[in-house]
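Submitted below is the structure of interest, expressed as structure tokens.
A single protein chain has been omitted; all remaining protein chains appear in their positions.
For clarity, chains are labelled A and B in written order, and residue numbers in each chain start from 1.
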Amino acid sequence: MTTSKELVSKFNDIVLTTYGPHQAFKQTACPMSCGADDLVFVFESSTAPHAAAVIVTCLQVAEQIKDWSNAFIVVVSDVRLAQAKIKQHFDDYKTHDLEWDAVHPSAVLHHTVKLGEGCRVGPNAVVGANCVFSENVTVRAGAIIEHGVVIGADSIINANVNIGYGSQLGQRVVVQAGATIGSEGYGFAADKQNHYHRVPHTGRVVLGNDVQVGANSCIDRGTYGDTSIAAGVKIDNLVHIAHNVEVGEDTMLTAQTVIAGSTKIGKRVIASGQTGVLDHLTIADDAILVHRCGVSDNITSGGMWAGSPAKPFKEFVRGLALHKKVAKLELQIKQLSKQFPVK
Amino acid sequence: MTTSKELVSKFNDIVLTTYGPHQAFKQTACPMSCGADDLVFVFESSTAPHAAAVIVTCLQVAEQIKDWSNAFIVVVSDVRLAQAKIKQHFDDYKTHDLEWDAVHPSAVLHHTVKLGEGCRVGPNAVVGANCVFSENVTVRAGAIIEHGVVIGADSIINANVNIGYGSQLGQRVVVQAGATIGSEGYGFAADKQNHYHRVPHTGRVVLGNDVQVGANSCIDRGTYGDTSIAAGVKIDNLVHIAHNVEVGEDTMLTAQTVIAGSTKIGKRVIASGQTGVLDHLTIADDAILVHRCGVSDNITSGGMWAGSPAKPFKEFVRGLALHKKVAKLELQIKQLSKQFPVK
Partner (left out) sequence: MTTSKELVSKFNDIVLTTYGPHQAFKQTACPMSCGADDLVFVFESSTAPHAAAVIVTCLQVAEQIKDWSNAFIVVVSDVRLAQAKIKQHFDDYKTHDLEWDAVHPSAVLHHTVKLGEGCRVGPNAVVGANCVFSENVTVRAGAIIEHGVVIGADSIINANVNIGYGSQLGQRVVVQAGATIGSEGYGFAADKQNHYHRVPHTGRVVLGNDVQVGANSCIDRGTYGDTSIAAGVKIDNLVHIAHNVEVGEDTMLTAQTVIAGSTKIGKRVIASGQTGVLDHLTIADDAILVHRCGVSDNITSGGMWAGSPAKPFKEFVRGLALHKKVAKLELQIKQLSKQFPVK
């Protein structure tokens, strides 16, 4: 059990005020199914539970529930951000506290590998020649790290990931299970018989600090230079990032997004699920690509874009109304034709 | 060789009648390329072969071919279902009869693992602490099962799958190669600098009886509670199911479908290839999503839906005709304008 006093003390930089007597809690939980030992995060007063020990919420909700609630109420300005920070602190999966030895005897490490303090390598994982890991790097079971890979402190490589030779990963990088980083790019040259010959890809993949790569996603290596993913970028599952792509800081690429070769994605871009972006394009900072956006030309300003080919969101919405417009035109024409029959 | 007598005796609950003298067969085959030792399933009289030993078909086809065919003809009411059951019985891959030892010496099992009778664990597979497998569970080579996973009887985990800690799998579950189950969900909170902070996901993935998960598909764990896939759901390859999603019984999700976070999919829903469903939606039982449906609002009734944004199928088809309608309007306007020139 943790006391709400400890909570307030640990997070006093984000606590605006509190209501009610102090309580103890065991874990975080969902407001819809919480019990008397739980800390919950409440976004709307309608979902505030009767049972929780501690409620973290905004000022407006707190005002509405403080009279009837028995919970210790912690007021913060950003409930979602508080949830991320508090849950990370009190109720995270202990990702570094595996059931296995620090370096499992079944793991295969080349004799030239350099491991920082606190590194863990799971059963049947493989780490190639000249890899260098900073402190507290975790490589889970079955992950294959090829030669010359450098990984920053506190990074986590999950099960069955493959990190291709020469890749550079920053600090606190998380690669979810089954992802493939540093596969050869899809670059070929056709001869006169239309047979394709591969262009060898000898560039690297470089991931900045705090990058997350989702399960079974793929990032191909560059042809000569780097495919580079800047700090803070969060990539969802089953995303494809082709050779030579550059992705700017704090961009989010949601599930099954495809970024084709050599395209430059700006900072703080958000691509929703199944977005597709063609090759050799530039996407402006702060662009938000929604409704399965199909981008076939440069996007020169931020804001929302939708549809395929991508257009500003307002134009996209107008396009959806085309059907109704045509129906109205048909009616008008019918009336006109009746009145003035074509001779 | 199996005799058609054995076949009829084994499946007498689905055999309506038979024609011709008994025959023996060696395996099942495709009508287009079968030989004299084969049992084939025939859906239309035009594809009935001259060479097969046994033909399983419906009454209508049987009436058309029984006079010229030398095969032993087995009449059933549902040929496709008969194919599933008969091929499973007489001509399936012996999934449990691997070339390897029951538990291969290279597999790594935590000392706390409990294996039911008849379980098999392939080479270089890893099974974590406190896992409990019922009888006849097969874990193929290179699969990584994290701690606390419970798997029901007769389930099959194929090569290089990752099952995250705490996942619960029912009986007769099949997870195809390379799938990732129980990866952390894509949930982040932005701070004022627009840096994203992960919300730890401590929920589980729960798969009901008879669920199938396709190759290289991903199912993320819930934030607090479960991502749950009900009994009988069949998921194709490269499908993404986000955190907190619930999928109802006997639903089919075809290749590259994306279901975003917290969405509830009904029972017996069919999503065709590359369907996308946004987050926090509800899809009614018996909805059929076709033509790369992009669902951005609740679907409140069954039947066919198509297009992006999703609309009832009839409306979608009307939308396709818009082009012709506009061409007709242009012609009418042209005629009117000619007759009554705008002054």
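In this section, a residue touches a chain if its C-beta (ideal position, glycine included) is under 8 Å from a C-beta of that chain, and two chains touch if they have at least 3 such contacts.
Model, not experiment: these values are computed from the prediction.
Of the residues B:Glu184, B:Asp220 or B:Asp236, which one touches the chain left out of the display?
Result: among the candidates, B:Asp236 touches the missing chain.
Of A:Ser155, A:Thr227 or A:Gln274, which sits in contact with the chain we cannot see?
Considering all chains, including the one not shown, the answer is A:Gln274.
Touching the left-out chain: which of B:Asn124, B:Thr202 or B:Thr263?
Selected residue, touching the omitted chain: B:Asn124.
Check each of B:Gln23, B:Ser69 or B:Asn160 against the chain that is not shown and name the one that touches it.
Hidden-chain contact among the options goes to B:Asn160.
Determine which one of B:Thr3, B:Ser45, B:Asn70 or B:Gln83 touches the chain that has been left out.
B:Gln83
Given the contact definition stated above, which residue among B:Thr17, B:Asn194 or B:Ser337 touches the chain not shown here?
Touches the omitted chain: B:Ser337.
Residue by residue, what part of subunit A touches the chain that was omitted?
106, 108, 110, 124, 126, 128-129, 142, 144, 146-147, 160, 162, 164-165, 178-180, 183-184, 186, 188-191, 194-202, 216-218, 220, 223-225, 238, 240, 242, 256, 258, 260, 274, 276, 278, 294, 296, 308-309, 318-319, 322, 325-326, 329, 332-333, 335-336, 339-340
List the subunit B residues touching the unshown chain?
Residues 27-30, 33, 78, 80-85, 87-88, 91-93, 99-100, 104, 106, 122-124, 140-142, 158-160, 174, 176-178, 210, 212, 214-216, 232, 234, 236-238, 250, 252, 254-256, 268, 272-274, 291-292, 320, 322-323, 326, 329-330, 333, 336-337, 340, 342-343 of subunit B touch the chain absent from view.
Following the convention adopted for this analysis, only the chains that are shown with their structure count from here on.
Could you grab the centroid distance between subunit A and subunit B? Build each centroid from C-alpha atoms only and quote it in angstrom.
The answer is 27 Å.
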